[in-house]
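Apart from one protein chain that is not included, each protein chain of the complex appears where it belongs.
Coming up: chain A.
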Amino acid sequence: MKDSTRGVLLVTARTIIAAACVAAVVVARTTVGWDSLAIMLVALAVLLGVLASYNRRFR
């Protein structure tokens, strides 16, 4: 796979994951409970993970 194609795929995947995490936070909030809170915290952790994975090549 060409580097440019791989780069585009990576950016797309990261964007989709980040959007899914934000959506998960918004949807999980509608139900009150520890399960929903856990989903929200996991989504927050994944968002930070996406940020870390983007940042890794610049370290």
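A few points about this structure:
The rule is short, and it goes like this: a contact is a pair of C-beta atoms (placed from the backbone, for glycine too) under 8 Å apart; a residue touches a chain by one contact, two chains touch by 3 or more; residues count from 1.
Operating definition for what follows: contacts and distances are computed from a predicted model.
A single chain of the complex does not appear, and UniProt lists its protein name as "Carbohydrate ABC transporter membrane protein 1 (CUT1 family)", one of "ABC-2 type transport system ATP-binding protein", "Acetolactate synthase small subunit", "Exporter" or "Carbohydrate ABC transporter membrane protein 1 (CUT1 family)". Summarising the interface, chain A meets the missing chain with residues 18, 21-22, 25-26, 28-30, 32-34, 36-37, 40-41, 43-45, 47-49, 51-52, 55, 58-59.
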